[in-house]
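Our next item is chain A:
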Amino acid sequence: MKTTFISIILLSSLLAISFAGCKKDEDDKKKDPNHLGWVYDPTPYTGPTVPRNFPQPTYAANNNPLTEEGVLLGRMLFYDPILSGDSTLACAGCHKQENAFTDTRTFSIGIDGIAGRRQSMPLFNLMYSSKFFWDGRAANLAELALMPVEDPIEMHETWPNNIAKLQAHPDYPKRFYEAFGVEPNDLTKEYAAKALEQFLLSLVSGNSKFDKAVRGTDELTAAEERGFILFNDQLGADCFHCHGDGSANQVFQEINAIRQFRNNGLDAPATPAGFADKGFGEFTGNINDYGKFKVPSLRNLKFTAPYMHDGRFATLEEVIDHYSTGVKAASPNIDAGGMEYAFQGGVQLTAQEKADLIAFLLSLSDDDFVTDPRFSDPFK
Partner candidate 1 sequence: MIKGKVIFGSILFLVLFSTSCKPVEDDLLDRPYNLVLPAGFPTMSIPADNQLTEVRIELGKMLFFDKALSRDSSVSCGSCHLQSHAFSDVVNISSGIEGRKGMRNSPPLFNLGYHPYFFFDGGVPTLELQVLAPVQDVNEMDHEFPFAVQRLAQNPAYQKMAQIAYKRDFDAFVLTRAIGAFERTLVSGNSTYDKYNNGNSSALNESAKRGLALFTSERLSCSGCHSGFNFTDYSFQNNGLYLQYPDSGRMRVTTLPEDRDKFKVPSLRNIALTAPYMHDGSIATLPEVVEHYNNGGAANPNKDPRIKPLTLTSQEKSDLLEFLYSLTDNDFITNPDYAP
Partner candidate 2 sequence: MRYLRLFIPALLLVVMSSSCEKDPEIGTTTFTLAVHPKIASQDLVLGQEYLDQESYRLMPSTLRFYVSHVTLTSANGDTEIRDIALLDMEQVEAGEPLTFEVEVPAGDYTGISFWVGLDSLQNASDPATFVNGHPLSLSTGTFWTWNTGYRFVMLEGYYDDVQNTPGPVSTSRFFNYHTGTAPLYKQAELGAANVAFTIAEGERFTYNLDLDVNKMFYGLENIDRAQGAVTHTTSNYALAQKFTENFVRAFSLSAP
């Protein structure tokens, strides 16, 4: 199956070739006189896709190559509160660009003033996952994009309502046509999902200080370098087993699909059934998966506090303290391979080591990403 995972770059170039090939034959189809000169002739997306120092993406967009029109439409939908029940809350309400598209609140608040039960997840470098959300319940980004709308705690709206709203909108029908060639009457939630999937895939973050140092345009400080060594040292902080090693995997997230959900020993109920949040196990129904959550990217931590699936740690210091001395070895389903120092509470770092490690982690923050105008609110 891996051979079918074609990089987005490849997809885009294939698209470019296929459009070049049939441009003349399909000229008639592109112009529909009923639509006042609407044209379906999408331009392949030209924005950043995969940084040079990243591995081959594993995400396969299902027949949905990125186009300028599609990405822009997705971006508009992402920032438009029209999709929520009372038109007050957009996706961007809980996924803010300045926070690498997460929320600073421990639990985000939906339109009815009710808080959710998990921390909003940051959105970037999504092309290495095959299951999304902390519990893995969405199999792809199109599926993911549809869920918060209908969640009664989040946007609390139905898709049939939203489609009606979009069809009646002065601008969106034309944009859907330009992006997908779909007539307003044929509009379905799947097209909205496709547009959002394209925008989400365009959210690439790969210009941190660390990346610049890799490319030779910046240099890590001594503390950052010591932190990187600790990160990759099995006898040091031992982070690399779950978060990428910085050599083969500079995404700094687990890219092997079968290892993306793990239990890092936060809580230790007597039995797996005792987990307040069963996480991945809630999705799979497998008692061996209870208490496991998606292993997040370690990029952009500077912007994404609070941390963990329940936002229990306000600072990186608290996170490091957990892995240093706070791991609960008795946690059912604890990750035996990754959390190998659990028996002694963690990796036992000194104050100096902790400071170095944090310095390194912060070097993975991409200031350009959180200010990039290509990802910002298109209505402003």
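As a convention for this text, a contact is a pair of C-beta atoms (placed from the backbone, for glycine too) under 8 Å apart; a residue touches a chain by one contact, two chains touch by 3 or more; residues count from 1.
Basis for inclusion: all candidates are chains of the complex that A comes from, given by their letters.
Remember, predicted model here, so these are calculated numbers, not experimental data.
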> Which one touches chain A in this complex, out of 1 or 2?
Replying inline: 1
> In their shared complex, at which residues does chain A touch candidate 1?
Replying inline: 1, 130-131, 136-137, 139, 257-258, 283-288
